[in-house]
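Once you've had a glance at the structure underneath, I'll fire off some questions.
Omission of a single protein chain aside, the complex is shown with its protein chains in their original locations.
Our next item is subunit A:
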Amino acid sequence: MAVTPTVSVLIVVIGFTLMILVGSMVPQSSARIPRGRGRGSKWWGIAKVGEPNNLIVNTIRGGANIGNNYLEPAVQAVLRKKQQRLVRENRGVLEAIAKGANEAIVECKHQFKNRRWNCPTKSFWRGKNLFGKIVEKGCRESSFIYAMTSAAVTHSVVRACSEGSIESCTCDYRLHNKYTRVMTPEQNWKWGSCSDNIEFGYKFSRDFVDAGEKAREMRGTMNLHNNEAGRIHVQSLMKRQCKCHGMSGSCTMQTCWMRLPHLREVGNSIKDKFDGASRVQISNAGILRDVGRGGRGRYKFQLKPYNPDHKPPTKKDLVFYEDSPNFCERDPRYGVSGTYGRACNVSSMGVDGCDLMCCGRGYTISVKQVVERCKCTFQWCCQVECKNCTVTRTFYTCK
């Protein structure tokens, strides 16, 4: 870094005051929201912690190096008590969560790049919600954001476990079995080896991401369902792979394992569910059996479809209960900036076509000469060689 020590100290100080300010603001702002967006979404801020002054590396690395019981205030501000405890108990997990949250943002932007709502995020973290006010509505877009972030955290934690950067991943070779619980991890490892990391990732994500969601509220139920759906997508996309190693390498002896999917596959799968998301009845909220906190009963709710002719949503389906705004016009209530100035595809009949994207306002055509990087080749290792090409491009932008 080219920042001199004095400047960085100054930045930290400014950061601190900012955090304190934010900390005092947050309860009021959440109280203002009538129905609430659920409480489990603030942790997304980890993705951008300290971004204005580019502290992300320092904050998170520092948090891991200093010790178990210290968390940066910037991190503390976005995490609930339970989440802070989880982060303190699992060294190295904070980096994984931050990585996961960032990957979720990238994936969301990729999946929605051709739609009216293109997953805008706030470039500065100011205690506001990272994805803007849209998550205050229980609409499709929110359901995607919740599922995607939850899936990305699961994915990232599992990856971190298999990289060895989290050292607290569980090791119990026979899951759901009582008598192996009494064995220490060491004994478990020597007797039957450790279970797949996905179990830890799934459980951790349940604990961390779902912390603070209340199944008693309609919104909480929706979030819990969508979070769970995201995790289940990761789990169900795992691929079984096997290796034969019996006598003379034959398949008399075979060992199989599950391979973690690429996050892009998870994103595609969740996006499919976004297109066919189920609208559910609000009245469900009353009949939920919210048994205790964090118990298994927490996830035992059955959402009823809004249209009684439809099937009830499955575990993998995304659910919502409110209409989405049309995203055409600027709507400050939901932080929607409208599709003014968005590029569109003149030849497409889909949502990225100029008709739909520009909401019938029409579009402008401009022809420009641009210099682009082109014909890039990648040589192992690490040299990307590109040429600069000057091309004439026609741009279609919404009025």
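In this section, contacts are C-beta pairs under 8 Å (C-beta built on N, C-alpha and C of every residue); 3 or more make two chains touch, one makes a residue touch a chain; residues count from 1.
Methods note: contacts and distances are computed from a predicted model.
*Asks:* Which of the following is the UniProt-recorded protein name of the chain this complex doesn't show: "Rab5 GDP/GTP exchange factor", "Cell cycle checkpoint protein RAD1", "Very long-chain specific acyl-CoA dehydrogenase, mitochondrial" or "Protein wntless"?
*Replies:* Result for the unshown chain: "Protein wntless".
*Asks:* Of the residues A:76, A:162, A:281 or A:324, I need the one that contacts the missing chain.
*Replies:* Counting the whole complex, the residue in contact with the absent chain is A:162.
*Asks:* Which one touches the absent chain: A:185, A:305, A:338 or A:353?
*Replies:* A:185
*Asks:* Who touches the missing chain here, A:255, A:347, A:369 or A:394?
*Replies:* Looking across A:255, A:347, A:369 or A:394, the contact with the absent chain belongs to A:255.
*Asks:* Mind pulling the subunit A residues that touch the left-out chain?
*Replies:* Touch with the absent chain occurs at residues 91, 110, 159, 162-164, 167-171, 173-174, 176-177, 184-186, 189-194, 196-197, 241, 243, 245, 247-249, 252-257, 259-260, 262, 264, 375-384.
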